[in-house]
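Each remark here refers to the structure printed beneath this line.
Missing here is one protein chain; the remaining ones are kept as they sit in the complex.
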Amino acid sequence: MKAAVVVFPGSNREGDVLKALAQAGAEVQKIWHAETALPSGTDLVVLPGGFSYGDYLRCGAIAGRAAVMDAVRAHASRGGKVLGICNGFQILCESGLLPGILMRNANLKFICHRQTLRVERADTAFTRAYAEGQVIDVCVAHGEGNYTADTDTLARIEGEGLVAFRYCDAQGHVTADANRNGSMNSIAGIYSDSLNVLGMMPHPENLIDDLVGGTDGRGLFQSLMAA
Amino acid sequence: MKARVTVTLKTGVLDPQGKAIEGALKSLGVEGVASVRQGKVFDVELDTADRAKAEEALKAACEKLLANTVVENYRVEIA
Amino acid sequence: MKARVTVTLKTGVLDPQGKAIEGALKSLGVEGVASVRQGKVFDVELDTADRAKAEEALKAACEKLLANTVVENYRVEIA
Partner (left out) sequence: MRNAIEITPQLVKEHGLKPDEYERFVALIGRTPTLTELGIVSAMWNEHCSYKSSRLHLRTLPTKAPWVIQGPGENAGVIDIGDGLACVFKMESHNHPSFIEPYQGATTGVGGILRDVFTMGARPIAALNFLRFGEPDHPKTRHLVSGVVAGIGGYGNSFGVPTVGGGMGFHRRYNGNILVNAMAVGLAKTNEIFYAAATGVGNPIVYLGSKTGRDGIHGATMASAEFDDASAEKRPTVQVGDPFAEKLLLEACLELMQSGAVIAIQDMGAAGLTCSAVEMGAKGDLGVELDLDRVPCREEGMTAYEMMLSESQERMLMVLKPGMEAEAEAIFRKWGLDFAIIGRTTDSLRFVVKHRGEVMADLPIKELGDEAPLYDRPHRANTYQPTIAPESVTPPVSNGEALLRLVGSPDQCSKRWVWEQYDHLILGNTVQMPGGDAAIVRVLDGPKGLALTTDVTPRYCEADPVEGGKQAVAEAWRNITAVGGLPLAVTDNLNFGNPERPEVMGTLIGCIRGIGEACHALDFPVVSGNVSLYNETNGQGILPTPTIGGVGLLDDVTVHATLAFKREEDAVVLIGATRGWLGQSIYLADLCGREEGAPPPVDLAAEKRNGDFVRNLIRSGQVDTVHDCQDGGIAVALAEMAMAGGIGAMVTAAPEGVPLHAFLFGEDQGRYLLACDVDQAADILYEANALGIPALMLGLTGGRSLILPGNETISVAQLKAAHEAWLPDYMAGKAA
């Protein structure tokens, strides 16, 4: 699988996701935000975590309008896979590739901690290596992860089963305590209508190593390889 | 030419910052505040004297970047 | 009673956000913008009818929380 990781000024987790992709066996390539085309044969585009453009104005707002995003849009509309993690999720929302917006965390603070997620469906290109309802351990590191959408949008996302992950406790219960950033319906990640675009706040790429917290994050990248 | 753009959350969109500020003000003993909603202002310097051009530029700026029209409204005032 | 508080950076204080926005507008092809400085607005609902009380409350809110008077100025308008 050929993966292209887009680097914006202020991206800072591109190295982490490159590592995770390479570990899963992907052929990886970095591309600069000013590019207008993706490398030919790109299967997966990754928008990594970080603070693109300092997260100034709104998280992901400026990056969401970068030159390369037209190419990413085209890729997505061709059914190509796109993964946005953390700042990447914010960029996907700002660029209109995913609905809704990520607001300040409920406590208005940046929070970094380990977090358990419930895998809502295991039949997509991103999650087939997991089981439906499986509880996975990931890490969270954001100040604006509070997923918000208007009632209709939310109803549609839920109705069409486009929720990818929810914050839950260790037993898989979706509780208020487990939803530390205050996201609507405890949403941690969502898919596009045709399930080829995934945006998520937590960082599976930081849980790929027994020495550093565990390997629950690997499944996502292995799923993409199998695709 | 100077202008001010004001971007505010659409009514109905919840505003965690505003909520937190309400709480903080109460705990700071500031009385009488019922609700707070936070928005942004942009003070813009334009290097054109042409009002129409300016308005056009500012509208473009808002639509393309300054406001997320999914959840935000904007207002432009030219000094 | 409704009021609007506007908080802006003191002149001379660096505004990284404004700088980033200027750059973005240029690359988005928005012409004629020379400079941008970003500030905050707070739309406040007060549960008092007494103007003097309201002003006092708002001033307190600004000094204690809404504005960082080290680097920011604030302005209060009561509707």
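All chains are identified by letter, namely A, B and C, in their written order; residue positions are counted from 1 within each chain.
Heads up, the rule we're going with is that a residue touches a chain if its C-beta (ideal position, glycine included) is under 8 Å from a C-beta of that chain, and two chains touch if they have at least 3 such contacts.
Keep in mind that what you see is a predicted model, and the values were worked out from it rather than measured.
Although one chain is omitted from the display, it touches the following shown chains in the full assembly: A, C.
For the options A:Leu47, A:Val82 or A:Cys139, the residue in contact with the chain missing from this view is A:Cys139. Considering the whole complex, the residue from A:Asn12, A:Gln134 or A:Asn185 that touches the absent chain is A:Asn12. Between the chain not shown and the residues A:Gly54, A:Gly80 or A:Gly172, the one that touches is A:Gly54. Touch with the chain that is not drawn comes from one residue among C:Leu14, C:Ala52 or C:Ala79, which is C:Leu14. In the full complex, chain A touches the hidden chain at residues 9-10, 12-13, 15-16, 19, 49-51, 53-56, 109-113, 139, 141, 143, 203, 205-206, 208-209, 211-213. By the touch rule set out above, chain C reaches the unshown chain at residues 10, 12-16, 19-20, 23, 68, 70-71.
Quick note on the criterion: only the chains that are shown with their structure count from here on.
Chain geometry summary: the mean Cα position of chain B and that of chain C are 9 Å apart. Centres computed as Cα averages put chain A at a distance of 33 Å from chain C. Counting partner chains per residue, chain A has residues 57, 62, 65 touching two or more of them. In chain C, the positions touching at least two other chains are 21, 24, 28, 38.
Those residues of chain C lying in contact with chain A across their complex are 16-17, 20-21, 24, 27-28, 38.
The residues of chain C lying in touch with chain B in their complex are 6, 8, 18, 21, 24-25, 28, 30-48, 53-54, 57, 60-61, 64-66.
Chain A meets chain B in the complex at residues 57-58, 61-62, 65, 94, 100-101, 103-108, 146, 148, 150, 182.
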